[in-house]
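Here the complex is missing a single protein chain, while all its other protein chains stay put.
Labels for the chains are A and B, by order of writing; each one numbers its residues from 1.
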Amino acid sequence: MGKGDNRMYDYVIKSEKLSKAYGNNIAINNLSVDINRGGIIGLIGRNGSGKTTFMKMCAGLLNKTEGELYVMGSDPQDNIAVAERLVYAHHNIDYDRNLRLADIVYSFKIMYSNFDEGFALKLLRYFELNPKSKYNSLSQGMMSVFNFICALASRAELTMLDEPVLGMDVAVRKSVYEVLLRDYTEHPRTIIISSHLLSEIEGVLSEILLINKGKLLLYEDIDEIREIAYRADGSKENLDKYGYNKEVIFYKSGSFDSFNIILGSLTEEMVNDAKKQNISLSKVRPEEICMYLTQDNKEAELKCLWEN
Amino acid sequence: MQIRFESVKPIYVQIAEAIEDEIIAGGLKEGDQCYSQVIISRELNVNPATAAKGINILVSEGILLKQRGLAMVISKGARQRILEKRKVEGVESMAKDLVNEAKKLGLNKQSVIEILSKYY
Partner (left out) sequence: MFMGELEITNTNKLTKVKMKIFKKYMLKALLITIFLIAVNLIISIGSILENREYVMPINMQNFANTMFFAGVLVSLFMTASYRSNNNLYSVFPQNNVSRFLSSQIINYSFIIFLAVASIVAYLIQYSIFSFFASTYDNVHLAYRFDLGYVLNGFIVFILYLSLAFSIISLGGVIFRKYRLYSFVAFMIMLFGVAYNDTLKAFMGQIISIIVKENSLILFYLKGTLAWLIIMVVSFAINKNTDYNRSEKQFSKYVIALILITGLVSLGVISQVSTTEYSSDTRVTREEFVRPDGQSDVEVDVSHLPPGSTINVKNINGENERYGDVHIVYDEISKAPDGKLIVTTSLPMHGINGINLIDYTNPHTSVALEDENLNIEYIYDKNVKVVIISPWLFMYQFDRYLGQGIFKEILGTSSQRGNGSIRVIAPENISINLINE
């Protein structure tokens, strides 16, 4: 752990009715959550759902409009003691255009007492980045890699990565997850990753925090998410009958393919019961569960695009 | 072994099953030390907590034994227990599905037994 304030805290991030509004635009809406320390948490949500806003507020880069926010036990606003124990990195951090990668690594070394310069330089070599190259000359993918490297090497107690793999190709992403996991096991810390590609990072995560339109939808163990909803397939009539007394959050009724997404967890018993009603129940992948939970329209309806 | 991340089967369940497969195949014998949470995490690129969950299922089912100070150890009779479990959970549930499907198609018991005999 780093120097400075070493107060113990229960939750790495604790928010109570947190809100952030820009005029009429409410970016974070009454968000209350207690985030456990030590895990790798996926912050999942659609574009504009408030992921970045939330992370920035935790990093002390944005103030709040209402509510309470505690990061590692303290208010992160203008708080050097907290800021030195966390790092917030995203895929295109701005640096002066004259800076070379080695210069930026040097700056991190000065600012973060736990920063492992040797490790950072080894990572640069591993990912084939030339320390003498200018930051601005990097492609988006390599820039993301570099920003990831700096964040990881900071060994900050709370590491927040905002869409860290943007622009990276598949092979590089795989390496990044591998490196992330490995360093996490060697130097445990709390890591929050916001990402679109839940299916890809799911294995890496221990918990998931799903937000939509600035509101908290769920904060669960990664495996609990599979218990949130299930899928029911069958004919339209049978589905209507089956879903009558259940909470259907999404439905598609086509002539060939019809299904409902229903809230609740699946048991053996339910599967057998449903079979008798000619409905087949199945589990849904976490990525799709998140998708259905954050969908605006309950009904899949593309027809309208081509009809008058 | 391979983790299928897109599967609906939770990763920790896949990990537990993979260890079970090793035990069945004889790669891990009784008394052997099981792979640690860290090794599983590193090699499969999964969160160590997930790896731990997988291991803990096997502990709760008595397939792995927690030994003071050391990693988990394959318990006595683990292989038997796994086979039993698979038989019940696996083959028997398949049989249930088979019978249901056959009934749906209007096949009688005799026809089902005939089909089974063909493939055994």
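Convention: contacts are C-beta pairs under 8 Å (C-beta built on N, C-alpha and C of every residue); 3 or more make two chains touch, one makes a residue touch a chain.
As the structure is a computational prediction, the values presented were derived from the model and not from experiment.
> For the chain that does not appear here, which of the shown chains does it touch in the whole complex?
Checking the complete complex, the chain left out touches A.
> Quick one: say which of A:A81, A:V179, A:L218 or A:M291 touches the chain that got left out.
Checking each option in A:A81, A:V179, A:L218 or A:M291, the one touching the absent chain turns out to be A:A81.
> In the complete assembly, which of A:N63, A:Q140, A:S235 or A:Q277 touches the absent chain?
For the chain that is not drawn, the touching residue is A:N63.
> Which is it among A:I26, A:I93, A:V179 or A:M291 that touches the chain not included here?
Result: among the candidates, A:I93 touches the missing chain.
> On chain A, what residues meet the omitted chain?
4, 22, 60-63, 77-81, 83-84, 86-89, 93-96, 98-99, 103, 106-108, 110-112, 150
By definition in this document, only the chains that are shown with their structure count from here on.
> Could you tell me the distance, in whole angstrom, between the mean C-alpha positions of chain A and chain B?
31
> Mind pulling up the chain B residues that touch chain A in the complex?
That would be residues 3, 5-8, 10-12, 38, 41-42, 44-50, 53, 100 of chain B.
> Give every residue of chain A touching chain B within the complex, in rising order.
Residue positions touching the partner: 39-40, 174, 177-178, 181-182, 184-185, 199-200, 202-206, 222-223, 226, 275, 282-285.
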